[in-house]
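The complex appears here minus one protein chain, its other protein chains still in place.
Let's turn to chain A:
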Amino acid sequence: MIVFILRRLTQSAVVIAAMAVLVFTGIFAIGNPIDVLISPEADEVERAAAIARLGLDQPMHVQFARFVESAVGGDLGTSFVHGVPALGLVLQRFPATLELALAAMLLAVLLGIPLGLWAGLKPDSVAGRVIMTGSILGFSLPTFWVGMMLIMAFAVQLGWLPAGGRGQTASLFGVQWSFLTRDGLAHLILPAINLATFKLSLVIRLARAGTREVALQDYVKFARAKGLSPARVVGVHILKNIMIPVVTVLGLELGSVIAFSVVTESVFAWPGMGKLLIESILQLDRPVVVAYLLLTVLLFVVINLVVDLIYSMLDPRIRLGGGRA
């Protein structure tokens, strides 16, 4: 177990280092941040002064060396645009995104697994067909469009829910959360549904496919023949066995929901990390983009580790790190 975790951490360090190089050179190639940041009325002297203030007067390898040097000490640089530490800026936005992602995943799991089970157990029923058709829509409709439609329907036409923003927040563990206040919760619902739509469809399909396969297995037939209640057969014998693919995919999807909820955050003006990322890319705010992506890599690494650990709990046959060999 410890060997496994250690090996994982080494791999992660290599990934993070490679990522840092890629991101740094990539965004360096796009353009010069000073062309975007500085007032067009500024003369050459002003320009040179601003370039020096931001450290852009050095050649790229020097800038990279400086970056690595301070990154090792935990400092990922200062945002060109906002003038505050980049990592702090990203972390400040993290709770908003995390909250939205978790709400979306919760919706996807709580709705998706029962619906998928139902569709899998009764594939030819009307309900089963409706669920499957619905999931196709969930896959194929673009998030941006669905978001706008949700706003038009529930905020503009019906006036039930707010159109965007985070609403009132309350503090828990020193962090501001929306779900603790009624107003905040109302603001959370539409974006969470929007973000959940795609994942929901995914979970439904996985659960249905799994159910159809497992329901025909001998042990399920045997359980039924033994006279176990249908609830126990579905709840224990089927549900537990369809969870492995669901957990795998959910793990990966949770990472992507946190890291790339850019579209939903833009549509709903949700002050999360995704919105920060897109704005930072447009303004060539290199330290923020690098800090964000490094954080994302770290997040994926951690989630994958957790997923592997959950596997071994769900299925005792799975051994971590190649077991005794």
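By definition in this document, a residue touches a chain if its C-beta (ideal position, glycine included) is under 8 Å from a C-beta of that chain, and two chains touch if they have at least 3 such contacts; residues count from 1.
In this section, contacts and distances are computed from a predicted model.
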By UniProt, of "Phosphoribosylformylglycinamidine synthase subunit PurL", "Acyl-CoA dehydrogenase", "SoxAX cytochrome complex subunit A" or "Peptide/nickel transport system substrate-binding protein", the chain left out is "Peptide/nickel transport system substrate-binding protein"
Selected residue (touches chain absent from view) among A:V23, A:L54 or A:I238:
A:L54
Among A:R7, A:R66, A:R129 or A:R182, which residue is in contact with the omitted chain in the full complex?
A:R182
Kindly state which of the options A:V68, A:I136 or A:M152 is in contact with the chain not pictured.
A:M152
Out of A:L161, A:A209, A:L252 or A:L299, which touches the unshown chain?
A:L161
Using the document's contact rule, name the residues of chain A that touch the chain not shown here.
30-46, 49-50, 53-54, 78, 80-84, 89, 92-93, 110-111, 147-148, 151-152, 154-156, 159-168, 176, 182-183, 185-186, 189, 266-269, 271-272, 275-276, 279, 281-284
